[in-house]
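Notes to accompany the following structure.
Every protein chain but one is kept in place in this view of the complex.
Labels A and B are assigned to the chains in the order they are written; within every chain, residues are numbered from 1.
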Amino acid sequence: MDRFVFLTVDGLSRGAVYAAFALALVLIWRGTRIINFAQGVMAVVTAYLAYSISNATGSYWVGFIVALASGLVLGAVVELAVMRRVEHAPPLNAVIVALGLVLFGQGVLGMIYGNQYRPAEAPFSRVAMTVAGVPVVSRYDLFVFGAVLVLMLAVAALFTRTATGLRMRAAAFEPMVSRLLGVNVARTLTLGWALAGLVGALAGLLVLPTGLGLHPTAMDLVFVSAFTAAVVGGLDSPAGAVVGGLVVGLVLSYVGGYVDSAATPLAVLGLLVAVLLVRPGGLFSGTTARRV
Amino acid sequence: MRNLGIAAVSAALLLALTYLLDPFRDYQLATAAAYLCAAAGLTVLIGVNGQLSLGHGALMAFGAYPVALVQNELADRGVSAQWTLAVSVLAGVAAATALGAVVGVAAARLHGPYLAGLTLVVAVAVPSLATLFGGVLHGDQGLSVYLLPPPAALGPDFPFERWQAWLALAAAVLTMLLLANLMRSRFGRTLRAVRDDEVAARLAGIPVARTRVLAFVVSAACAGLSGAMFAILAQSVSPSAFALTLSLNLLLAVVVGGLGSLAGAVWGSLLLVLLPWLVDTFTADLTLSPDLRQRLAGNLPLAIFGLLLVVVMIAAPGGVQGLLKGVLKHVPQVLAPAVRGRRRSAGGLDDRLQR
Partner (left out) sequence: MSALLEVTGLTAGYHGVPVLHEVDLTVRAGTICAVLGANGAGKTTLLRTLSGLVRPAAGRIVLDGAELRDLPVHELVRRGVAHVPEGRGVIAELTVDENLRLGGLWRGGGRALRQAVDQMYELFGPLAQRRGYPGHLLSGGERQLLALGRALVGRPRLLLLDEPSLGLAPRLVAQIMALLRQLRDDTGLAVLLVEQNVRSALSVADQAVVMSLGRVVTAAPAAQVADDAALRHAYLGF
């Protein structure tokens, strides 16, 4: 029973991060119909930056803030410098370009920092606090839940309560009509990438201290998990991404805890195959069919 | 038949070449040939059939591990002869083909980023099998591959690297010959038809799903052969040799060479071998700290590969072969017949990936 509680909390904590990361993918997908395969490496870049800044200043939080800001900038730069040029090309071009960015980013990080694992430190204790003798949840888990919750609420508020959010939604659904209504669609796309960069950076900062450590390829497994989460939720749905993330987090936690931690990547694969074959539109798709 | 002639001539030339090169060059040549097996298969899948696979590194792992397992098992049982290598390689090809069939069936209905995502997950998930079945596969450490020295008939001083080059070149020439024939065959036209317009292909009576699965299977067999060759070259297999980066490198090879062109796959495979070597040679001349040199060693080529992938995709989606095609357009008519065959196979990416 203790173990079940532990795995569940751990799964939800991981799932919250996957949800955030999946949200980053959904933000970009909705606007551009591009899956940003470089999202993982972008997050790692910001995490390394946080590592350097934190080491230099001695403060975790300075690094944290700088990483979030740099995620925002990095997302915009990647869109403006690279992805804009393939937005109207066949979809495979965008996939290949994003993968090129993966190799480039990992190569550059390796050149600067080397390929050994570096510890990613957590700002709070990861030891679970006990309730009635049962270890339940760690301070770090609470921090993760809080950070992701604040993030989700902020994104939801941005989209539903602000003019910018209205423009971004309009541009995502009907770019041509939006332009006719005075929306600078190109700018909303850049903004979407920037926002995704920030969300991805946060997810990276939250997940790396949970046993992954810093490494140029550290986010590979997180990326595929989040991609699966996004597909589970339906790539178009931010709410679906959240639920998908939690589902994937729980599945991975149970598989890792009850079967074998080496089996978790295979569990991701199984889950993705199952969803794609049984419900390609995601668990929360409406009646509209989707070509996958 | 024309292809058979070309294959025989290239085999003879390459054979002669291996005698001219020193063992290190022979090994480089062998590595390029091993890459070529997988790259050629991948270019048929992506360029000709329009299916993107990021999982070919995983398929190569499925080709490589059986070589280690079968070679070592037979050696343990006292069966030690050159012919066992053929059995091992076939086992590897069979295993990769089987995995390719499974992935191909799952992928048959998927397009664009979904297909890319699924195969990406395959690439990330498969290496974890080595840990999951650590008892047999020895986890991250991997297995060594038992190999006999070159046949005595080749002489006492015959370098092992040359023998490896022979094996890999034989595999590459065979792969190229089969794929070139396949692309010119009825099945090749079917592959293109499915790529260009699935609905039209279906209306024309082409079994689209089956064609896509078959393309994946063919491509997987090539990747298996390539993996088997890498097992022979490295004389060991380990998960880190078949990580996601390998899949991305293969993608680079086919994109930079020119998608859908077998000749492009040759350029791409050579690049995969030569660029890291050039970078090493270049950095060796610089005065660098040992630490920095070590960091640059694997990573500078990686960064250049990534940059190339981005730049080529944006600036010259036709790749090297596409650029050559552009140059050859201006060559006088006399040369035209020789060029025409190639020209057909090296179109811009937009033509072949419209979906």
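Just so it is clear, a contact is a pair of C-beta atoms (placed from the backbone, for glycine too) under 8 Å apart; a residue touches a chain by one contact, two chains touch by 3 or more.
What you are looking at is a predicted structure, and each value in this text was computed from that prediction instead of being measured.
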{"item": "Chains in view touching the one left out", "value": "A"}
{"item": "Which residue of A:Arg33, A:Arg84, A:Arg139 or A:Arg179 touches the chain not shown here", "value": "A:Arg179"}
{"item": "Touch residues of chain A, complete complex, unshown partner", "value": "163, 166-167, 169-170, 173-174, 176-185"}
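In this section, only the chains that are shown with their structure count from here on.
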{"item": "Geometric centre distance via CA averages, chain B-chain A, whole Å", "value": "32"}
{"item": "Interface residues, chain A side, partner chain B - complex", "value": "34-35, 37, 82, 85-86, 89-93, 95-97, 99-115, 217, 220-221, 223-224, 227-228, 231, 260, 262-266, 268-269, 272-273, 276-277, 280, 291-292"}
{"item": "Interface residues, chain B side, partner chain A - complex", "value": "46, 50, 52, 54, 106, 109-114, 116-118, 120-122, 124-125, 127-129, 131-132, 134, 243-245, 248-249, 251-252, 255, 291, 294-296, 298-310, 313-314, 317, 349-350, 353-355"}
